[in-house]
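Removed from the display is one protein chain of the complex; every other protein chain stays in position.
For chain A:
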Amino acid sequence: MNWHLTPAQAHEYAHHRSDDVTAMSVEAHITRCAPCRDLLPADEAWLARSWADLRDVVDRPRRGPVEALLSSLGVGEGTAKLLAATPGLYRAWLLATVVVLAAALLAAHHLPLGSLMFGFTAPVVPLVGVALAYGRGVDPAHTLTSVTPLAGQRLLFLRTCAVLVPALALCTAASLMLPSSHAPWASAFWLLPALTLVAGSLVLSRWLHMGAASAVMGLLWLLALGALVTSSDATPLQLLAPQAQVWWAGALATLLVAILWRVRTA
């Protein structure tokens, strides 16, 4: 094209009154000709905004399926990002959880009283995940993240949620695959102990490193099992029996009150 736009042509084009052929010629021409481009009115603010929007679309990290799901459920964009990023930090733990639960299921199906292994392992699985969720030594970027406004309880609780959900989902899936001869209540017998152990570790984290707090709770669980194994008039199964679930529910409620009280007074 060896012509240039006249002011009249520019005016016609700017007001969408040019015919299609002229409009296409003008568009092809103004991409190469700055003086003709300058004849067209431009909303600089709109252009800047549009370029910024475009840049943002190109630059922003792609949302993963978890983040997209959380956002669609109404979780705030920042919270969804923090929750979705967390399981990625604990892939090794997730893998280990799958292996442990698979081993427990194999035992349940092939060994006499093998279901006990699942029953006594499942409550500890989320606890281990929570121990790895937050703190110096387990979070590689802890020195960076620990001095941000969200650090401390808020980040700890967020990460606990992010760990609990996959842990509980995996344990539930495994419990549904237990042998059908198992007592009906057995599919959920591990849930209240698991939640109680996690809540206990969160309460203890007020005074102890998260890993140490979880270790204390895990140790208490093992001690309780040990005490019942060595007792002549009780069995470890009593820890998971329907009557014991009432006690677990009471302990969990008490610990949740303690956590809420801690959050309110912090």
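The rule is short, and it goes like this: contacts are C-beta pairs under 8 Å (C-beta built on N, C-alpha and C of every residue); 3 or more make two chains touch, one makes a residue touch a chain; residues count from 1.
We take it that contacts and distances are computed from a predicted model.
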From "YIEGIA protein", "LLM class flavin-dependent oxidoreductase", "Spore germination protein" or "ABC transporter ATP-binding protein", the hidden chain's UniProt protein name: "ABC transporter ATP-binding protein"
Selected residue (touches chain absent from view) among A:Leu150, A:Leu219 or A:Leu260: A:Leu150
Listed residues A:Gly78, A:Pro112 or A:Pro242, member touching the removed chain: A:Gly78
Touching the absent chain when the full complex is considered, from A:Pro7, A:Pro35, A:Pro112 or A:Pro140: A:Pro140
For chain A, the residues touching the chain missing from this view: 52, 55-56, 59-61, 77-78, 81-82, 85, 88-89, 140-141, 143-152, 155, 266
